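The other protein chains are all here in position, but one chain of the complex has been omitted.
Chain IDs A, B, C, D and E follow the sequence of writing; residue 1 opens each chain.
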Amino acid sequence: MNSGDFQPVSGFDLPRFAGIATFMRLPHITFDDDRISEVEIGLIGVPWDGGTTNRPGPRHAPRQLRDYSTMIRSQNGVTRTKPFELARCADLGDVGPNPADVQDSMARITAFYSKVVNAGIRPLSAGGDHLCTLPILRALAKDRPLGMVHFDSHTDLFHSYFGGFKYTHGTPFRRAVEEGLLDPKRVCMIGIRGPAYDFEDRDFADAVGIRVIPIEEFHARGVADVMAEARAIAGSGETYVSYDIDFIDPAFAPGTGTPEIGGPNSFQALEVVRGLRGLNIIGADLVEVSPPFDTSGATAFLGVTIMFELLCVLAECKARQAGR
Amino acid sequence: MNSGDFQPVSGFDLPRFAGIATFMRLPHITFDDDRISEVEIGLIGVPWDGGTTNRPGPRHAPRQLRDYSTMIRSQNGVTRTKPFELARCADLGDVGPNPADVQDSMARITAFYSKVVNAGIRPLSAGGDHLCTLPILRALAKDRPLGMVHFDSHTDLFHSYFGGFKYTHGTPFRRAVEEGLLDPKRVCMIGIRGPAYDFEDRDFADAVGIRVIPIEEFHARGVADVMAEARAIAGSGETYVSYDIDFIDPAFAPGTGTPEIGGPNSFQALEVVRGLRGLNIIGADLVEVSPPFDTSGATAFLGVTIMFELLCVLAECKARQAGR
Amino acid sequence: MNSGDFQPVSGFDLPRFAGIATFMRLPHITFDDDRISEVEIGLIGVPWDGGTTNRPGPRHAPRQLRDYSTMIRSQNGVTRTKPFELARCADLGDVGPNPADVQDSMARITAFYSKVVNAGIRPLSAGGDHLCTLPILRALAKDRPLGMVHFDSHTDLFHSYFGGFKYTHGTPFRRAVEEGLLDPKRVCMIGIRGPAYDFEDRDFADAVGIRVIPIEEFHARGVADVMAEARAIAGSGETYVSYDIDFIDPAFAPGTGTPEIGGPNSFQALEVVRGLRGLNIIGADLVEVSPPFDTSGATAFLGVTIMFELLCVLAECKARQAGR
Amino acid sequence: MNSGDFQPVSGFDLPRFAGIATFMRLPHITFDDDRISEVEIGLIGVPWDGGTTNRPGPRHAPRQLRDYSTMIRSQNGVTRTKPFELARCADLGDVGPNPADVQDSMARITAFYSKVVNAGIRPLSAGGDHLCTLPILRALAKDRPLGMVHFDSHTDLFHSYFGGFKYTHGTPFRRAVEEGLLDPKRVCMIGIRGPAYDFEDRDFADAVGIRVIPIEEFHARGVADVMAEARAIAGSGETYVSYDIDFIDPAFAPGTGTPEIGGPNSFQALEVVRGLRGLNIIGADLVEVSPPFDTSGATAFLGVTIMFELLCVLAECKARQAGR
Amino acid sequence: MNSGDFQPVSGFDLPRFAGIATFMRLPHITFDDDRISEVEIGLIGVPWDGGTTNRPGPRHAPRQLRDYSTMIRSQNGVTRTKPFELARCADLGDVGPNPADVQDSMARITAFYSKVVNAGIRPLSAGGDHLCTLPILRALAKDRPLGMVHFDSHTDLFHSYFGGFKYTHGTPFRRAVEEGLLDPKRVCMIGIRGPAYDFEDRDFADAVGIRVIPIEEFHARGVADVMAEARAIAGSGETYVSYDIDFIDPAFAPGTGTPEIGGPNSFQALEVVRGLRGLNIIGADLVEVSPPFDTSGATAFLGVTIMFELLCVLAECKARQAGR
Partner (left out) sequence: MNSGDFQPVSGFDLPRFAGIATFMRLPHITFDDDRISEVEIGLIGVPWDGGTTNRPGPRHAPRQLRDYSTMIRSQNGVTRTKPFELARCADLGDVGPNPADVQDSMARITAFYSKVVNAGIRPLSAGGDHLCTLPILRALAKDRPLGMVHFDSHTDLFHSYFGGFKYTHGTPFRRAVEEGLLDPKRVCMIGIRGPAYDFEDRDFADAVGIRVIPIEEFHARGVADVMAEARAIAGSGETYVSYDIDFIDPAFAPGTGTPEIGGPNSFQALEVVRGLRGLNIIGADLVEVSPPFDTSGATAFLGVTIMFELLCVLAECKARQAGR
C-alpha cells in the first residue's frame, strides 16, 4: 500500500554515518509539501525544556535523537513488524519554541499539533521535557478525553512549584486532568519511584482514579502481568502513550534531568512497549532525553529504539484500523 | 519531636541546583555550634584515599556526594519512612586528613569520631576509600566489638601489601578483627567476587567465623533470602554497616577504583539496605566513590541514594530505641 | 582592620578537596546572621539561565564555581593584593530563582540585591546567564545610571527575539540603557566578535554612544592600550564590571552556551581585570559559565580565577575609599 | 608443570597501574624468542577495523585491553580455575595490519596465525572488528571445518554491503561457511537482536543449519538452559569461540560500534563463558571493543574480564587434553 | 541578486537548537531538485576516513559539522561580507562512500564532484580525512592543474605506507602532483611541523617547487606576511584551498586523528582565511575533524567557523567574477 517515497534509507546502501539526519532516515516533509496529505504517522521534534525544574537539556534532544536514529533499521527483530510498510511515515521537522517564555511556547506547540491533527496524522513526538505533553494533548484531546499509558519514575501530577507556579515538567498531567484532556479512570502510570517530598501527587491520583504502579510492584509482578493490567485500564478507547526516558534505570539512560535509581533494564524498557500491542493508540511521545548529560550517547540510542517500538505499535494500530 | 531547624530545604521552594551544597540540604552544624548537642545522626565526609592501591579519587567523594545529594527528597518512596522527622540530622562537615601520611590521617579520623561518639551522635559517613572504616571503628568500637553487615565485591581482609605494608584499603577488616573492633561471628560480607590472587582472605574469614556470601550465591538466592541470613548473623547487638560502592555492578557504579564485573543492579543495591530494617545499627558508611572516574555523575547519585536508604534505617533504629 | 572571621580556609591546613564548598572557602553568612552587618563585599550566586536562547546550563554554575574556588589562595601573585585583608568578604549564598518564569525570577533577583545594596555590601556575582545582570542593575542603579566595563564576545544589545520577546541573555544592556540604569557614554564593550545576523546592536551602540572594541582591534592594540581607553571611558564615576566568560577564546573556556572563535587567551583574560585598577567599582559579575558543557572543569577554574582578580580590584577600591 | 616464567605480575608486588602493559601482565614473547616453543596459549592483539561499516575504533582495542587487563588477577573467583598454572600463557604482541587495505590486512592476519598454529599455540585474540575472525579461521581451520559458539547481537551472516562488497564485519561467517571453515551444523549463535533490514541472514542460517538463539529466547530460558543446548550443538569436536562485545547490553558495554538495546547483563556475560566448560576449545576471540566510544573504560574492563573467563576454559581444555 | 530561497534560517526566528541540521541552516538541495541549477556554491559532506593511518573518525564529521553549523549566522563580523547575499548557497548532502574499499570510495567521490563541476557549482567540502581531497581534485582539475593554498601540520606528500601502499591521508598531494592535478609552482603549504620519520616529503616538495612554510617561520613572520607570500605564489590562476584542521594547535582543535603540538591559535586560524581574499578560488575543503576525539565539540565549532570564512572568500570571488 505504501509507495517507495516513504521508505527509510538503508545502511546497506548509504552508510549509517552518512547523509543529513532525519528521524529514522525518513523523508523530511513539511506542511508546505504536497506529500503531507499522504502522511499517516508524523515524527516530530519538540526542542523545548522550559518546564524543567532541575537539570536542563531536552531542548537538544530532537537533533541528537535524529542523529542516533540512523542506527534504526526497518523491521522489528522480535515482532517482525514492518512499520514503514504498514503506514506512510515521515519526519515533519521541529516545532519552533520560544525558549524564554513558557506560555508562548505552549501556544506554539498546540498550534503545530492542531495542524497535525487536522491533517489526519498521528504524531510520534520526541521531546523536550515532559511539559511538552500538555500542549500536545490540548491539540489531540480537544474534543474528548483520552486514555493514557504513562511510563515514568514520576507521576508529574503535582499541583505547583516555587510558590504556586503551575506549569513545569512536574505538573502536566495534573493540568491535563483538570482540563479534561485525560480520562483519569483510563490512565495507568508505571514505574513510579524515588524519594518524595510528600505524596500529594499520589493522593490526587487516588482521588481521581488514576492507577499508579510503583516500581517495587513492577519488579515483583513482571512486565507481562503489569502490561495486561495496563491494557485493561486503557481499554478500547483512544489512548495516548507518554514515555519519559527516566522510567528506565539511569545506568541505561543517564542522559536525563531528574533520574531515579532502581528502574527497569533496557530489555524491559522495550518489552513494555510491545505490551501495548492491540491498543487504540492515536499518538505517543518519548520525552526528557537530555543530551548534555548523555555523556556517551547511550540514552539517545535507547531513546530512538523506544521510538521505533512505539512506531511499530502505532503503525500496527493504523494498519488494523485501515483494514490492511 | 523534631524542630524545623533540622529539616532539609525543599526543591519546591529552592530549585535543586541552587544553594550551597550540604548533605541532603541539611544544616551544616560544627562542634563549635550550640545546636550540636541536639544532633542525633551526623552526616560526615572523610575525604581521604591514602589507602588506595590502584586508581585514586575517593578524596573528592564527599564534595561530589553533597552536590548530588540535593536530588534527595525527604521521604522513602517504598517504606514511606520520613527520616528527618524520626531523628535530628545534620551535616557535620568533613574530617581534615593529611593526604601524604596514612598514620596521621587515621589518627585525625579517630579523634574526630571520638567527638562524635562522645556527643551521642550516630555517624553516617561518606568516604574516602575503605581504609577510612578502620579509624572510624576505632572510635565507635573502642570498648566492645561490633557486628557488621558489609556490602562489597572484596573482603578487605588481606594481611598486607607491597612487602608487608599493613594499612591499605584491602586490609581494614583484618586489622579490625585483630584489634577486637569487630566480632567476626557477627560479621556478614555480601557480594564478594572477581578474579583473585589467592584465597588467603577467605581462609582468614573461615578461620575466624566471618560469613562470606559470594556473588554467585547472592544471585542464586535473591535479596530477601540473603538479607534474612545477614540479619540473623548480626543479631540484636550493636551493628555497623559498611557499604562499598563497588558492591554494585560497574555499569551502575563506574566511578570507583577497583570495580569488579557482575554485581547487583541498582534496585537490588537499595533493596539490601531495606533488608537491614530492625537491626540495631549504630553507624554506617558509604565508601569508594571516585569522582575522577565517575564520568557522568551516575555513581555519586547512586551513592547518595544509598546513603538516604542507610539514613532511613539509622533513623528508624534511633526512633525505635528512643521510644518514638 | 579585618577580623579573622572573614578569612578563607588555607590549603596548608585543610586540603583543598575537603570541606563544604563556599566561594573561595569564605564563611557563609546569610541575612539572618548578625555578622552580615560587617560584610563589605558579598560573593553571591545567581543560579538561573531563563534568558538563554541556545545551550543552557548556567543555572549550575554557582555550585561548580564554589567547588573550583577552593583552588584559590589569598594573595594575588602579580599585584600582591591581599583582598581578604583589605575588605571583609563573605559568601552570601544563592538567590533562589523560579526556573520556569522569567519575570518572577528577575523580581526575586532585584529583591535580593536591594537587600545587598541596603546593607552597604558590594556584590561580586556568579551567574547565571547574562540576563541576570539586568535585575542586578535594577537594584544597584535604581537611583542613578552607572558606567560599565563589559567583557564579552557579544554586545547583548539586541532589541528582541522570537517575534518580539524582550528579555533574553541577548538583550540586557539594551533594556538597561532604556531603563536608565547605564550611562551609555560611560560604557565600553571589549572583545566583540563572531558572525552576525545584522548589526542592529552595533547601530544602537553607536546611536547612544557606547564604545565597542571588536576583537580584531583588541588583538591589534593589546591589553594595555585597550584598558587605558576603557578606564578613560568609565572615568571616576561609579562603575559596574560585567564579565561574560565567552569573552575568552573557547579553547580556554569551552563551558559556555554561545562560544565565539578567536578570543583572548587566559593570560589576557586576567590582565584585562588588572587593567581596571583605580576605577570606582561598586559591583561585578562573572556570567555564562555552563557546567554541562565544561567537560573538564577548565572553564569553572578559569572563571573563579577571574572572580579572584575581580575581587582584588573591588577590595582595593573599597579599601581606598575607606581610607585604609 | 609450569615454570615461573609464564606467571603474571602480582598487584601485591607491583601496583596495578605500574609497569609496561601486556595482556594480564604476562611476559611478552615474540616469534624471535626461544621461549616461544614453550607457549601453549597465546594472547594476541589484532588492531584492525577495516571491515567496520559504522562507527570505527576497534583498531585501538588491543592497547586499551592490555591497559585494563592489569586489573585481572590469577584465579577465577567462581570456578577457582588457575589458568596460569594449567597452561603456559604469553602475550604474543599484535598483528600489524594495513589500515587502508582490507585484503592485504586479511593476508597479514592469516599469515601470523599460521605461525601460531604451526607453533602449536592456541590463540586467544583481542580484535579488532569482527571481520578479524575470518582470516583467523583461515589459519585455524585450513584443513577441516570447526564448530563455533558465537555470542553476538548480530549474526554477521550477511551476503554483502554497498553494492556487492563482500568483506565487512557483517559478513565473516557467511564467508567462513562458504569457504568450509565452519561446520554450520556445529555452530550456535546466541543473543541475536535489534531491528533488521531484512532476514536474509537468518534465512541463510536456517538453510545451512546454523542454530540462532535470539535474545528474547535467551532471556526466557536463562543461561543454564541455553548453554546446555550450545554445548550439545558444538559437541566434542574442535570448537572456536567468538565473542562480540555487543552481545552484552550497551549499558554494560557502551564502547562498541553497532550496539543493540536489550542484551544480557554483565553477570550473564561471564556465566555464558563458564557454560563452555568441557568443550574442546582450540581458540577464542573477543572483538568489537571500540575505545573511542568507551567513555569511561567500562567496556575495556568488561572485555578483559571476559578474556580471562575465556582463558580459563581454554586452559582447562589444554590441561585436560595434556592429561594434567 | 539572490532570491530568499537560498537564505539560512535565523536564530532570531527559530532557536539554534531546533530544526533538522543542514550546513549553516541552508536548504538541502539534491541533484533531483530543480533548484540545483540555481546553486552557485555547494556545501558537501564527504563522510569517509578510509585513508586514515592512525586514529579514525572523520567519517562522522559532516554530520557533526552540520549540527554545530547552526551556530553560524549570516555576516562576517570582521570583513562584514554577507556570503548568502553574494552567491546562492545550498547544502548538497553527502557523498555516499564504501567504508571498506578505498578505490571504490574514491571513484564515488570523483563521480559526485564531476556532477558538481558540470553543474557549475563551486564546492565547499567537509571531509572526511585528507585523502578525500585527491578524488575531489580529480574532478575539479581534470583538464588543467590548479594552484593550492594548503593549511596543515603535515605536507601529505609522502610516497607510500605499509610496504608500498600509495593511497592514505599522508599521500594525496604526492599523487595529485604526479597526476597533474596541481601545479607545484603554485602550491604553498603553511604550518608544517611535528617530529618526522624522515624528510622525504620535504625533499619532494623542494624538487617539484612546492613552497613549504614551517610553523617556526609562520610564528616568526606573522599571518599578514605569510599570507602575502601565499597569495603571490597562488597568483591569479584558479586556486583550490585545502584546510586540515590539524593546522591549528590541538588545544583549539583536539578532535583530529594526528595532532601536532605548537600550531596557530584560533584567531590566526581565521585570519589566514581572510588572507586569501582576492584569490581566484574555485573550491575549498575542511578536513580531518574527528568527532570521536572531539570530547567537547570545540573542534567542530571551530571547523564550521573556518568553513564560514572559506565561504566568505568563495562567495566574494564568485560575486566579483559575476560582476556583482
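Heads up, the rule we're going with is that contacts are C-beta pairs under 8 Å (C-beta built on N, C-alpha and C of every residue); 3 or more make two chains touch, one makes a residue touch a chain.
Since the model is a prediction, treat every value here as computed from it, not as a measurement.
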Per the whole complex, from E:Ala111, E:Ala207, E:Ile261 or E:Ala322 the residue touching the absent chain is E:Ile261
Omitted-chain footprint on subunit C covers residues 10-13, 15-17, 71-78, 80, 251-252, 265-267, 269-270, 295-298, 301-302, 305, 308
Residues of subunit E touching the missing chain are 53-55, 161-163, 192-199, 214-216, 219, 249-251, 254, 258-259, 261-263, 265, 293, 295-296
Those residues of subunit D that touch the unshown chain are 13-15, 17-22, 28, 45, 47, 59-60, 62-63, 66-67, 91, 93-97, 99
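As a convention for this text, only the chains that are shown with their structure count from here on.
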When contact pairs are matched by residue number, over half of those of A-B recur among B-C, D-E or B-D in B-D
Distance between the CA centroids of subunit A and subunit D (whole Å) is 39
Taking each chain's mean CA coordinate, subunit C and subunit D are separated, in whole Å, by 56
So subunit B residues touching two or more other chains come to 13, 15, 17, 251, 265, 295-296
